[in-house]
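Only one protein chain is missing from this complex, and each of the others stays in its spot.
Per-chain numbering from 1; labels A, B and C assigned in written order.
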Amino acid sequence: MVAQQIVNGLMLGAIYMLVAVAFTLAIGVLNFLNFSLPGLFMAGGMLAFGLMKAGWPFLLAAAGALAAAAFISLLVERFAYRPMQGGDPEVPLVSSLGFLVLLENLMLVQFGSDQQAFPALLPDLNLRIGGLVIGYAQLASLVLSLGIVAALSFVLAKTAAGRRIRTVAESRETALLMGIDIARLVPQLFVASAALAALAGILFAVNYQQVSPFMGEGVGFKGVAAMIVGGMGSIWGAVLGGLLIGLAEVVSISFIGADVVNITVYGLLLLILIVRPQGLMGRAPSREKL
Amino acid sequence: MSTALEISALSKSFAGVQAIRDLSFTVPKGVSTALIGPNGAGKTTVFNMVSGVYGVDAGRITVNGVDVTRMPSRKRIGTGVARSFQNVRLMPHLSVLENLLVGQHVRASSLAALFTPYRLIPNHRWKREARAALEESGLGRWADETVSALPYGVRKRIDLVRATLAGASLLMLDEPAAGLNPSETNALRDHLKDLMAKGTTLLVVEHDMHFVDSICQNVVVLNFGEKIAEGPLSRVRQDPKVREAYIGSDGEA
Amino acid sequence: MALLEVSALSVSYGRVAALIDVSLRVQEGEIVTVLGANGAGKSTLLKAILGAVPVKGGGITFADTDLTRAAPHRRMGAGLVLVPEGRRILISLTVEENLLLGAHMRRDTTAIRREMDAIYGRFSNLAERRHMLASCLSGGEQQMLAIGRAMMAKPRLMMLDEPSLGLSPLFVEKLFDLICELNRDGLSVLLVEQNTGKALKVAHAATVLELGRVTMDGDPKALAADPRLQDAYLGGAGGH
Partner (left out) sequence: MSGYLTGVLVVLAFNVMAAYAVYLPLAAGQLNLGIAGFMAIGAYGSAFLTNEYMWPMWAAVPVGALAAGLTGLLIGLPVLRTHGIYFAMATFALGQVISAVFLNLEVVGGAAGYPVTDYAGPNVVFAAAAGVVLLMLYISRTRFALELTAVKSDPTVADLLGVPVRGMKVAAFALGAMVAGFGGALYAHHYNFVEAQHFNVLLSVFTVLYVLFGGTQTVWGPLVGAAFFTLVPELLRASDQWRYAVFAVFIIVFMAIRPQGLVTAALFRQFRRRAPEASS
């Protein structure tokens, strides 16, 4: 049933899309491959789960998880990003990975390493259109993800804050000369990208009804792949990349087998990097000037 | 007299803006030449085209009789041309001596040379040669320092030693005296005179005219990518077109 | 009291001293020009006044406020603006977005709109291309955009760093006309220029920097006649 697989692929793709947008904000504007984002994705799902277990209603638990992720992201900014300005580009990557390891192990200590069942929020209601079966939760998260990305894209394209962000992305030095308060803007971006990643984690938990301390790795790395396929720094590129990767994954699982997923997904990424390194919707990197 | 550098009918534009327009001039061997002109006149662009950082749109560049117009940048040093940068570019991860050793690459690029454990051999000839070159310029005591720890003037001169170790007979210097204090400028001038006495030809972009006067026999003046005057500084300086380019169209006001 | 008062300012890049004890003042409504050969420290001076490079010693007072240690965005909030060297147009933004960027600290949307229309009125080339990426503009148009962008911040003092650089003579004329026009409308200007003759002609006061120090200052007409000025550029013009 091809149409059903496409629907499922798009639903999964919506999760990757959010993660990819989170990555693209960090790398496109701050030039920082922030490997703590998979950890924040996981923290979103796990903390929402933990808070619900403690008796919080879902919406409150989700808000709590988002706030916690934003706070952790500020720590990442403070300890992984800020001290490394002007050094080797690999170093902040190491520290952000340190945060990933830290988050995973904190959750491990708290909840154990097993998969936990995330409670079903809506009774198992499905929408049937023709032969297609679409869960309401899935549909809601697809709509929510697309809505958030569209809003973000609007902010970037049409508002003063968006122009400031794009200026920093193009040239930090010019941004400074234009009087943009970079010291304030950077933490804001960290909070925004953390919120996107954590929200993706919550949606993942709601949709697939399971969480674990290591749920961030697979999804996080596919989010990176989606970002690059679409084009680093491009929001709509991340959307396209996320949906493509989601589709590639679901379609190859159902037609070839679960074990080939990494070949198709990362093969696609490798191919893109060799043939068109700037991604489907990205701009070519500029040459060094003397 | 043979030529160190011959530039003929050179043109280059960036995104529709003509940076260099039909430029021709010659640097004869042994006749050190200054390339002067107001900011943005295209001087550094000429350097970038001769060293191969930029390709050319039209025209021809010949170094020591070899046409280098289409030669990859990496190969050009083999024809005897080396350059310095406006902000000295010594390699920060390497010591002074190691920077000089990289300069020797053209003369030590075989596989055997690449995999000789020269650092294990006391007094290996590469190290000896590099140290000797440093001593000769009076910079010997800096040999094992980190580049970033050195005074600016010393860094500029180490850049010169590196170029000579690369066997350059034509040295292109981009604002060698900029940012130097008077004593550093003097040391640099002496160093350059020394190199010239040994047969190196210089092509210099420089704004300090006293400095130009003391080392260059010939001056080429650029404005808006075109040559507007050429000759000895004392004559060029009187040229009304040059005065206008520098002081502006109302210069006599 | 002067609008801008720079006193005994010193700036260093590592060990290299870029500015040494530089003092300068701009009175409200004046055009003051800073001259000097390349590497004399003119750009550094403007960046230090804007707060984009750290100051080692001395002070900067603008509109009776001590701004020596203030962040750039605070100085711009006080009414300072820089048209940077090389224009620094953002090529991934459209012409209109570049203009709006200039007003990024302001909230008065209707006034912003009105001023943008005024700028379009002044520069019809920009109006025609308002929705195109700024990379499509010629050098002269980019300079007009950079000035327009600075105007959008509603400055009291506009600093321009080598605005005539790389422009054709015709555009240079237009540019100086524009600077004079803006000045007549009440804008104070601090102008760093290579085109000494033109700069001295429009300025009310001038300062000459050599190797980071002030070597001459005062009345531009007197400076224009001073043979030492040409010496600073062409090294003993007329011969010693």
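Observations on the model:
Definition applied: contacts are C-beta pairs under 8 Å (C-beta built on N, C-alpha and C of every residue); 3 or more make two chains touch, one makes a residue touch a chain.
Bear in mind that the values here come from a model prediction, so they are computed numbers and not experimental data.
Counting contacts over the entire complex, the absent chain touches A, B. If you put the hidden chain back, the residue from A:L106, A:I182 or A:L280 that touches it is A:L106. Only one residue from A:Y136, A:Y208 or A:F221 touches the chain missing from this view: A:F221.
Contact with the chain that does not appear here is found for just one residue of A:P57, A:P89 or A:P119, A:P89. In the full complex, subunit B touches the hidden chain at residues 51-53, 73-78, 82-83, 85, 89, 91-95, 98, 101-103, 105-106, 108-109, 113-120, 126, 144, 146, 162, 166.
Subunit A meets the missing chain through residues 27, 31, 33, 35, 79-80, 83-84, 87-91, 93-95, 97-99, 101-102, 104-106, 108-109, 217, 221, 224-225, 228, 232, 257, 259-263, 265-267, 269-270, 273-274, 277, 285, 288, 290.
To be clear about the criterion, only the chains that are shown with their structure count from here on.
Compare each chain's C-alpha centroid with the centroid of every protein C-alpha atom shown, and the nearest one belongs to C. Subunit A and subunit C have Cα centroids lying 43 Å from one another.
Averaging Cα coordinates per chain places subunit A and subunit B 49 Å apart.
The distance from the centre of subunit B to the centre of subunit C, with each centre set as the mean of the Cα atoms, comes to 32 Å. By the touch criterion stated above, subunit C contacts subunit B in their complex at residues 14-16, 37-39, 135, 138-139, 162, 165-166, 168-169, 172, 194-201, 224, 230, 233-237, 239. Looking at the complex, you find that subunit C touches subunit A at residues 47, 50, 52, 71-73, 75-77, 81-82, 84, 88, 90-93, 97, 100-105, 153. Listed in rising order, the residues of subunit B touching subunit C in the complex are 15-17, 38-40, 151-152, 175, 178-179, 207-210, 212-213, 224, 233-234, 237-238, 242-243, 246-251, 253.
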